[in-house]
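Input: one structure, supplied below.
What you see is the complex with one protein chain gone and the rest in place.
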Amino acid sequence: MRGKTNTKKIEKHHIEDMVGRIYMSLCVLLLIVIIVSMVYFVASKGIANFISGEVKLTDFLFGTKWAPEADTPSYGALPFISGSFLVTLLAALIASPLSICAALFMTEIVPGWGKKLLQPVIELLSGIPSVVYGFVGLSVIVPFLRDTFPGQGIGVAAGALVLSVMILPTITSVAADALASLPQNLKESSFALGATRWQTISRVILPTTMPAIMTGVVLGMARAFGEALAVQMVIGNAPFVPRSLFESASTLTSVITLSMGNTTMGSTINNALWSMALVLMLMTFVFVLLVRMLERRNKI
Amino acid sequence: MQFRKSWIMALALTSVVALSACGNSNNGGNNAAATNTPTENSGSGAELSGSILASGSTALQPLVEQAAESFMDANSGVDIQVQGGGSGTGLTQVAEGQVDIGNSDVFAEEKLKDADAEKAAALVDHQVAVVAIAAVSNPDAGVDNLTKQQLVDIFTGKITNWSEVGGADQAIQIINRPSSSGTRATFEAFALGTKTEDLQGSVQEDSSGTVKKMIGETPGAIGYLALSYLDDTVKTLNYDGVEPSVDNVVSGDYPVWAYQHMYTNGEPNEVVKAFLDYMLTDEVQNGDVVELGYIPASAMQVSRDVDGNVTKK
């Protein structure tokens, strides 16, 4: 009697275990299917133009003229690619020092209430939807730039400013984590040597945590590179490599949002837009690989 | 605990499956309704039933939505869904049979070219309204009228200051549309008469609201807007001395206008036809069309074909 129930119980457990395992493996499998099909679909659309010979790869990547509706259409995407890199780098340049200061404030200067104050601020900033950033950018930053600098306010600078606020939380939270995980004795021995706080920060803390902080910067840049609506609303969307920071320019994402709905699937211009989506996707891989490399360095 | 958990998981999974299942049945019903009804039409009294899916131009969407609502009020058996997505999306989807009606700002032939030309040939055009486009400037530019040549010079970058066309001494700032835009295609074809290349530093916005906002706020700005968007924040410019008014468009004196098209793939079935007919009734043409700032297609005293040839009716 006793033995019987026991075996039954074990069997039930086995089945449960198996079902659970199968279910979870399916979930993971689904993840793999999603990513594979995503890469496949975007890539197959993205390379269609190059395979059919409508557009040459070199013309696409290095051509500076985007005139898809002209009588002799040209599909140069360099203005968009360079625009994307430009706003991303600028945004990272603006946001990184701010974020590192915020992280230092939270962990080194006033560890107690500094964290209590900034943590929710960071979380809220990252929670504000990108359309709201775009809306505020258009109604605050653009008029401000128009009044203070030459140009129409709209342009690369406005895009970079909006983006920099959007990536602040990403960089800050990664940097703060890195600073917090620093062994306490490292700091203490520096203080024991009579170093001031700034000497400790600049010569001990920042150098040791730099790879980790850079991880945050790269993650922030990945976000900036892929952000669409907020940038599109303030950057002006002229398909040219900008000559100044206050001139209208375009990014990969902005031209895709602008033109995707206006073009028919399968047309050359539509496929060119997919090629740009493919570039975005490849850049995502690059960013992820960069993060991985930095993390590996961090471990050593 | 694990019981409740597995319950919830199971529930969620089944609901997902169930949802996707009824999706199929829904679509099936859709097609069935579309193919079954036409046989039993017996004049005006017959109760229509079926569903219509339309997608495409965001400029035309409000009109179709509004007309669809009153059409559904009158025919409770009909269900109409109107989606946006842009003219290109609408034409793609109607050509591939995913929707019943594709809304477009431009002739299908202009979007479906070369390899897709035969797709365009299969589409049947229904012109339901006319949109006129006016050149507008920032109110401080100090100009009331621009000739065709002046406009061309401005949009090709030959004229860069308002003083050159008799206005204030202010740099001209072009607020253009992206080259894929239907509004831009119309403006270039009928106001400029030539395609223009994008100018370095020009601003491009696809949406009329943003264009209006930018022109109103930016000193020296020039751009173009559909008549329905015009108000006091921007200055409407006469074209070759002709005021962009509804009357001038209807009479054919003001040339910068384009049809709003509703395309069907082949001849429409009964339900779709009834709806398209309804779009052309006086009730809609003089009601919703006018109210939403379009010009009734039925009122036009001139007509224009795909190549831009205008004929008096």
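The letters A and B name the chains in turn, as written, and every chain counts its residues from 1.
Everything below uses one rule, namely that a contact is a pair of C-beta atoms (placed from the backbone, for glycine too) under 8 Å apart; a residue touches a chain by one contact, two chains touch by 3 or more.
We adopt the following convention: contacts and distances are computed from a predicted model.
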Can you pick, from "Oxidoreductase", "Phosphate transport system permease protein PstA", "Spore germination protein" or "Acyl-CoA desaturase", the UniProt protein name of the chain not displayed?
"Phosphate transport system permease protein PstA"
Out of A:Ala180, A:Met210 or A:Ala228, the sole contact with the unshown chain comes from A:Ala228
Where A:Pro68, A:Gly83, A:Gly114 or A:Gly216 are the choices, the one touching the absent chain is A:Gly114
Of the candidates B:Ser49, B:Asn145, B:Thr160 or B:Thr210, the residue in contact with the absent chain is B:Thr210
Which of B:Ser51, B:Ser137 or B:Ser179 contacts the chain that the document leaves out:
B:Ser51
Name every residue on chain A in touch with the hidden partner chain.
13-14, 16-17, 19-21, 23-28, 30-32, 34-35, 37-38, 41-42, 45, 97-98, 101-102, 104-106, 109, 114, 117-118, 120-125, 127-132, 134-136, 138, 140, 165, 168, 172, 195-199, 201-202, 219, 222-223, 225-229, 233, 253, 256-257, 260, 265, 274, 277, 280-281, 284-285, 287-288, 291-292
Going by the touch rule given at the top, which residues of chain B touch the chain that is not shown?
1-2, 5-6, 8-9, 12-13, 15-16, 19-20, 22-23, 26-27, 51, 53, 55, 58-59, 61-62, 65-66, 69, 72, 79, 81-85, 93, 96, 98-99, 205-210, 228-229, 291-293
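Quick note on the criterion: only the chains that are shown with their structure count from here on.
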Chain A to chain B, mean C-alpha position gap in Å, rounds to 35
How about chain B: which of its residues touch chain A in the complex?
2, 9, 58, 84-89, 91-92, 95, 111-113, 115-116, 173, 178-182, 185, 195, 197-206, 210, 213-214, 217-218, 221
Quick one: which bits of chain A touch chain B in the complex? Just the residue numbers, please.
16, 23, 66-71, 138, 143, 146, 152-154, 233, 236-240, 242-243, 247-248, 250, 255, 258-267, 269-270
